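Written out below as structure tokens is the structure these notes cover.
All protein chains of the complex are present and in place, except for one that has been dropped.
Right after this comes chain A.
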Amino acid sequence: MIPVEFDYAAPATVQEAVALLAEHGDDAKVLAGGQSLLPVLRMRLNAPGVVVDISGIEELKGITDEGDAIRIGAGATYQDVLDSPLVSEHLRLLHQAVSEVADPQIRHRGTLCGALAHADPAGDVGAPVLALDGRMVIRGTAGERTVGAEEFFVDIFETAIGDGELLTAVVIPKHTGWGSHYAKFVRVSHQWAIVGVAAAVRAEGGTIAEAKVGLTNMGSRPLRAAAVEQALAGQPATEEALGAICARVGEGTDPPSDLNGQADYRRHVAGVLARRAVLAAAGG
């Protein structure tokens, strides 16, 4: 199908982009890589009057070292993330999850920040960014603010980004030396996760000192498994010790029921994936 007609603007600066977004409010949509937006436009699920293409804005490009964190600009594609030595060294969990997103063609074009702003609960990048305590940098005409991932993800396709605001970057604390694993369950390799579990573990001599666990598609937004994280701390990195704790990862969640599985099935799968992800992250 062909999208409904829209006006197209390609601002050269963030300031211009934000001014356009402020002028057009919810009649405007931001286009970065377009890999989520174009299907939505083509299927006419949304028909914005104005599309603001931010892909030409130089200041949004790049992945930079900020000392204790890595900053990934809104112009950085998934492929840029995969190719970044900074991400490979300090954010391995993110690297693993991004390598599972869709297929190579989509990863060449789609952006990490675009996916975060799109906030599809079945998308692969929300859970690792949440688990790694990522912070979103949001610019409006009034200035810049930073929002933690827990507050950023509000509901399905809904974030803390307001009308007239632009997500300009995600800043993620370095997790250098942490073990990590993203376990994704799908029927077709390039599709959205039926369930995914993102785990990062700081191990000390065969014991889990600290664990961070994020869940994909286990609710209307990415979830953090805080109770399981606490229970894992201090445990030996063995299947016996971790299995029972991880099996409870779905407790209290409200995942969707659809053709790919009922909610109780997803809670079961989440437990299995959590065990695998945490064990792999802990080097077990």
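Simple rule for what comes next: a residue touches a chain if its C-beta (ideal position, glycine included) is under 8 Å from a C-beta of that chain, and two chains touch if they have at least 3 such contacts; residues count from 1.
Throughout what follows, contacts and distances are computed from a predicted model.
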Name of the absent chain as recorded in UniProt (options "beta-galactosidase", "Cytochrome c-type biogenesis protein CcsB", "ABC transporter permease" or "Carbon-monoxide dehydrogenase small subunit"): "Carbon-monoxide dehydrogenase small subunit"
Chain not shown: contacting residue from A:Gln105, A:Thr141, A:Thr238 or A:Ser257: A:Gln105
Option from A:Pro39, A:Gly162, A:Gly177 or A:Gly206 whose C-beta touches the chain left out: A:Pro39
Chain not shown, touching residues in chain A: 1-8, 10, 31, 34-35, 38-39, 41-43, 51, 53, 55, 79, 102-106, 108-109, 189-190
